[in-house]
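With one protein chain held back, the other chains of the complex are shown just where they sit.
Read from first to last, the chains carry the letters A and B; within each, the first residue is number 1.
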Amino acid sequence: MSVVLSVRGLRKRFGGLVATDDVTLDVAAGEIHALIGPNGAGKSTLVNQLSGELVADAGTIHLMEEDITGLSVAERVARGLGRTFQITSLLDDMTVMQNVGMALQAHEGGNFRIWDAVQKRRSVWERAKAILRDSLLTGREAALVADLSHGEKKQLELLMAMAMAPRIMLLDEPMAGLGHLESQAMIGQLEKLKAQTAILLIEHDMEAVFALADRVSVLVYGRIIAQGSVDEIRSNPAVREAYLGAEDELC
Amino acid sequence: MILFVEQVLNGLQYGVMLFLLAAGLTLIFGIMGVINLAHGSLYMIGAYAGTYVAAQTGSFWLGVPAALAAAALTGFAIEALVVRRLYARDHLDQVLATFGLILTFNQSIILLFGRQPLFTQLPAGLDGSVMLLPGLPYPTYRLLMIAVGLLVAVGLYFLINRTRIGMLVRAGATNREMVRALGVDIRLLYTLVFGLGALLAGLAGFMAAPILAVQVGMGEQILLATFVVVVIGGVGSIRGAFVAGILLGLVDTLLRAFLPSLLRQVMPGSEADALGIGIASMGIYLLMAIVLLVRPKGLFGATA
Partner (left out) sequence: MTRHRILGLGLLLVLALMPVLTDLAGQPAFLSLMTRILIYGMAAASLNFVLGFGGMVSFGHAAFFGIGGYVVGFLFFHQTEGTLFLGLIPGTSQLLITLPAAVLVSGLVAALIGTLALRTGGVQFIMITLAFAQMIFFFFVSLKTYGGEDGIIIRRANELPFLNMRDKATFYWVVLAITTLFFLGLRRVVNSSFGAVLDGLRQNERRMAALGVPAFRYKLYAFVLSGMGTGLAGALMANFLRFASPDMLHWTKSGELMVMVILGGVGTLFGPFLGAGAFMVLESVLSSWSEHWPLALGLILLVVVLGTKGGLMALVSRLGGRK
């Protein structure tokens, strides 16, 4: 399988604190690569380095064999890197439809035009309608984002990221704060997304990780201490000790 | 050379004045997140109240408590009535509400004292000069201003670094949420900080009164320079306010003193004077623009 995202020796420190230490991992097309780790392991810092919000101190990031280490957030997005936010980050004053439309409009380009009418950009709105029609948010198109439930916002984040047709998606805790039924629905959706894009799944919910992941990396104190299939990780003694020992038994 | 030393001292004196104003303003910025354009009005109120009392009683020294009290009371009133409602608002609302305060205070002062500037008599013993070096006499009062400014700086340093209140202030300037999480009565802290800022502004106003004309608009003149100090020093940093205050005081004073004569060597006199003063006036803003371009959060600003 071809590697979509390749991370080599990524490092970031804040003062004396090493947040990510020599992180190396690959995500291949058609797979879900899960990244797990206890709180404070440096997962968020890693996501922010991958997305470009933080500049890494050392190491490289390649997307489809292109070095994107020095690129800005927007430039990485333009090359096919999509993401969702752990704490949802949406355009709150706009409707669900307008949010999806903005994603499509941004992807399509032509946004320095000051003399057109955005409402008349057929291609944008027809595709937005189609995306929403097939989604769990159907019927909520005209709702303001500020009025959405937490689960609905998570859905919208996912729809917007997918509207950009990414090659790889960074999903930052998509299950966080979801009820059981909502989680089940999200798991089903991610299963289907696999065919469209490679996924790096940062997640706390072990049930979801073990149900979805093709490969798992375990991050502790900024270092990847183990990497392998779900079964290998489950039975890895170092993982049990460093990470799972402190928490509940594995499911 | 003598002239240069004298101008450096003048710059130092202007610098400590800027620091007195900027110290309060930077804390109000840093801790409460409020842009207070009316800070210059507190300076003006201190100057008017002190000068008025000094003139009525004939004692310069009675003007000091009057200036401090008037500025602090006005500060408390502003905080309770206006600024408290602005904490959660965006910068635009803060700018406009405190712009409204400036208009209100300026006109109130005109109603009370008229448009004529007031002047203060210096007390005996301070109206002379001290011979600093042979051939370099320097006004005693200006030396006193520098001393008071440095004293306040030292006092603030101890207050901020050695006391519990100072600890909370420092914590508040870097992380507001944390102070809230500590269960501190944040409202009281805000009121205290605002009152302290007002007090220092009032002190600066009264100290400046004898060497400037006390008039409406004096607050805005120094306010803009104070903002430049706060932004260059880094919002929330007392140390930044001190360093930037002195730096700006020196730059501004030296440019005004020497630039016109430097330009006169390459162009006709009247044009050189106009251009020199113009560039000197631009100097501090230019400095701010350069600093912000290199360090967008200021010299001592939190980098996060």
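Operating definition for what follows: contacts are C-beta pairs under 8 Å (C-beta built on N, C-alpha and C of every residue); 3 or more make two chains touch, one makes a residue touch a chain.
Please read these numbers as outputs of a predicted model, since none were measured by experiment.
Student: If the hidden chain were put back, which of A:83, A:127, A:140 or A:154 would touch it?
Tutor: A:83
Student: Determine which one of A:12, A:43, A:121 or A:215 touches the chain that has been left out.
Tutor: Here the residue in touch with the unshown chain is A:121.
Student: Among B:110, B:154, B:178 or B:262, which one is in touch with the chain left out?
Tutor: B:110
Student: Taking the full complex into account, find the residue in A:94, A:143 or A:230 that is in contact with the omitted chain.
Tutor: Final answer for the missing-chain contact: A:94.
Student: Taking the full complex into account, what residues of chain B touch the chain not shown?
Tutor: 29, 35, 82, 85-86, 90-93, 95-97, 99-108, 110-111, 220, 224, 227-228, 231, 235, 270-271, 274-275, 277-279, 281-282, 285-286, 288-289, 292-293, 296-298
Student: Provide the residue numbers of chain A that touch the chain removed from this figure.
Tutor: Touching the chain left out of view, chain A contributes residues 51, 53, 72-75, 77-78, 82-83, 85, 89-94, 98, 101-103, 105-107, 110-119, 121, 160-161, 164.
Criterion: only the chains that are shown with their structure count from here on.
Student: Please tell me the distance, in whole Å, between the geometric centres of chain A and chain B computed from their C-alpha atoms.
Tutor: That pair's centroid distance is 49 Å.
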